[in-house]
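For reference, the structure discussed in these notes is given below.
Of the protein chains in this complex, all but one are displayed in their positions.
The chains carry the letters A, B and C, assigned in the order they are written, with residues numbered from 1 in each.
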Amino acid sequence: MSQRDDVLRDLVIGNRVLSNEGVVDAYGHLSARHPEAPERFFLSRSLAPEFVDLGDIIEFGLDGETATGDRRAPYLERFIHSSIYAARPDVMAVVHAHAEDVLPFGISKQPLVPVIHSGAFIGGEVPVWDIADRFGDETNLLVTNSEQGNDLAQRLGGNNVVLMRGHGFAAAAGSIVDVVRMSIYLPRNARALMNALRLGEVKPLSKGEIGARSRGGGYRPNSPETWRAWQYWAHRAGCGEMLPERPED
Amino acid sequence: MSQRDDVLRDLVIGNRVLSNEGVVDAYGHLSARHPEAPERFFLSRSLAPEFVDLGDIIEFGLDGETATGDRRAPYLERFIHSSIYAARPDVMAVVHAHAEDVLPFGISKQPLVPVIHSGAFIGGEVPVWDIADRFGDETNLLVTNSEQGNDLAQRLGGNNVVLMRGHGFAAAAGSIVDVVRMSIYLPRNARALMNALRLGEVKPLSKGEIGARSRGGGYRPNSPETWRAWQYWAHRAGCGEMLPERPED
Amino acid sequence: MSQRDDVLRDLVIGNRVLSNEGVVDAYGHLSARHPEAPERFFLSRSLAPEFVDLGDIIEFGLDGETATGDRRAPYLERFIHSSIYAARPDVMAVVHAHAEDVLPFGISKQPLVPVIHSGAFIGGEVPVWDIADRFGDETNLLVTNSEQGNDLAQRLGGNNVVLMRGHGFAAAAGSIVDVVRMSIYLPRNARALMNALRLGEVKPLSKGEIGARSRGGGYRPNSPETWRAWQYWAHRAGCGEMLPERPED
Partner (left out) sequence: MSQRDDVLRDLVIGNRVLSNEGVVDAYGHLSARHPEAPERFFLSRSLAPEFVDLGDIIEFGLDGETATGDRRAPYLERFIHSSIYAARPDVMAVVHAHAEDVLPFGISKQPLVPVIHSGAFIGGEVPVWDIADRFGDETNLLVTNSEQGNDLAQRLGGNNVVLMRGHGFAAAAGSIVDVVRMSIYLPRNARALMNALRLGEVKPLSKGEIGARSRGGGYRPNSPETWRAWQYWAHRAGCGEMLPERPED
């Protein structure tokens, strides 16, 4: 299989995992940059992630328009993806989702800080993008053009995650597996933080701990620990048989 | 298929979707106005929504009485539906449900305001109808005649949703798909709001944002986005095979 | 079928329903008074309610001892049941369970009051029985003899439900269907109340409303509304085929 085939396979698995783990429902999407043509990315046509298969995936350019003349209805918010790929050459995969337990941190003033080791990717705290800041308070809150997408990407900056006020979040990472992992642990960190705040003062991860984990002290792509979770999520989502073979499995 | 057949099919799908998504259980119901005879509406006999099939659906008049002489036991609270259809010619479908996370807003003084884009249909805030205000504090809280139904419909006014103190809510919309969507997102908006309030001050959707979404900037019937959710919910509820065919699917 | 057979069948269905609805897990139990011999009652041997079948049911006397010489291990806490049947001739079925969302009201000072129409059976508020009040603070919290059971039954008094501090609750009703219904709606009322209290001042059901519902204005045994829920719960629990036939079904 080519690198492209690997990415498309992981994109299908990732879509179903995100749905099965409750990160996306009928809405929300996962994309991946073309591994051999960095100015293009893959994203499903307008379809609930649970149903996404290889044939549903469309190739887009960094302007958010179809690169291959495909005429099927695309996601309205594909500009979230195109703008992040344009702004961040290091990013190979993007998730946009409305995961419920993340929403409170986009509409209150409490910062979403990392409090569990698996939430270290959050960094110091998650920035919040409010579409009203630049586009006024008469939008429909959706990111439906490159201007809005670019503004969101700017707020994301060099972070892994940005919250979108009254809407959801976007996550960006170096691989599909990694961005799926972040999208699953972001709501979990949010819940732990919400519950802990109700108990009183909370101790978040320290800068040193966040740094240690991001420097490879924690998550490493292709490690047995990473594979363990990917295999687990894929089996739970009913697509374990799509996984490539690995020694020992 | 006739328009009537389409409505009856969607009514069956909608019943099962509402049950599968946890909006209704043994109680709660979904109705639809007759598309060709606006003074009539369709509603199941007294049956848990999960089990509703075409043969269970009864035709009622706007007085809440059976229009066809059907003698099977009807829902006691069918007057919620008849009164709303009588008061609101624009309404083509109604849900009454007890969804758990909506209940707190009917028994406290905290208004249920929209805080997520998919909750924009809530409008400025959801009105609360307290049966005791007009009918005293010795009712059984159920809406079991037209007088109570009409009072509820009046409190609903031109809104999409009205809460019923100590009981649940009623939602009214221009189509079955739309009223089901509202009934699924109402509890989600309620949960996001409850959790955010515990974190401090909350920023709701602005009037402009609510307006932009209701003017078609957000949800549009028959759009790919609307269909995407309907298809997703129907498949999850195990009745995906009842869906009509659409291009690309 | 005899009345006894009907009760045994409902007892099996009720055990599985309570398990499937999350009211009991490996622990907790449902009993029913013998319909023809009021000084006896039926209760499973020591077994998780999900697995209870006709052959597991043992007949007990009002002293909590086996009435038929059955030597299989009984539940340690069968005295909850025997004592309530002894004290309350009107009671035909009893549940003891540890349902999680009811527990907070047994260990704090906030009374569990009815706030939703389906919680009207709670009455003015649920009494809390603290085993330490009479038996000191060195018990294992279980009700393992008639003395403790009688003390609990006394605290229950003429109510439908009593909370047990740090342990769970006991519910008593005129039929299996009714006690199962109460056991399912008690945690739901508890959750609605907990969430509403976090939003501020709460309006509970009025005395008049509680009275109206208990006088048959709300729940009536054998009504279509009652059957609707029993049928729904039984099907969800996988034992719908055990239900007796009814007209229209």
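Everything that follows uses one rule, which is that a contact is a pair of C-beta atoms (placed from the backbone, for glycine too) under 8 Å apart; a residue touches a chain by one contact, two chains touch by 3 or more.
Note that this is a predicted model, so its numbers are computed, not measured.
Novice: Just to confirm, in the complete assembly, which displayed chains does the hidden chain contact?
Specialist: Counted over the whole complex, the chain not pictured touches A, C.
Novice: Out of A:Asp6, A:Glu125, A:Asp151 or A:Glu209, which is the one that touches the chain we can't see?
Specialist: Considering the complete complex, A:Glu209 is the one touching the chain left out.
Novice: Specify the residue from the set A:Thr66, A:Gln110 or A:Gln231 that touches the hidden chain.
Specialist: A:Gln231
Novice: Could I get the residues of chain A that touch the absent chain, sorted low to high?
Specialist: Interface residues of chain A facing the absent chain: 115-118, 120, 188, 191-192, 195-209, 211-213, 217-218, 224-225, 228-229, 231-233, 235, 248.
Novice: Using the touch rule from the top, list residues of chain C that touch the missing partner.
Specialist: Residues 25-27, 45-48, 50-51, 72-73, 76, 98, 100-101, 103-105, 107-110, 130, 132, 136-142, 165-167, 194, 197-198 of chain C touch the chain that is not shown.
Note that in this section only the chains that are shown with their structure count from here on.
Novice: Could you name the chain whose Cα mean is nearest to the mean of all protein Cα atoms here?
Specialist: When every chain is reduced to its C-alpha mean, the one closest to the whole-protein mean is B.
Novice: Can you check how far apart chain A and chain C are, centre to centre, with Cα atoms defining each centre and the answer in Å?
Specialist: So the centre of chain A lies 46 Å away from the centre of chain C.
Novice: Please list all residues of chain C that touch 2 or more other chains.
Specialist: none
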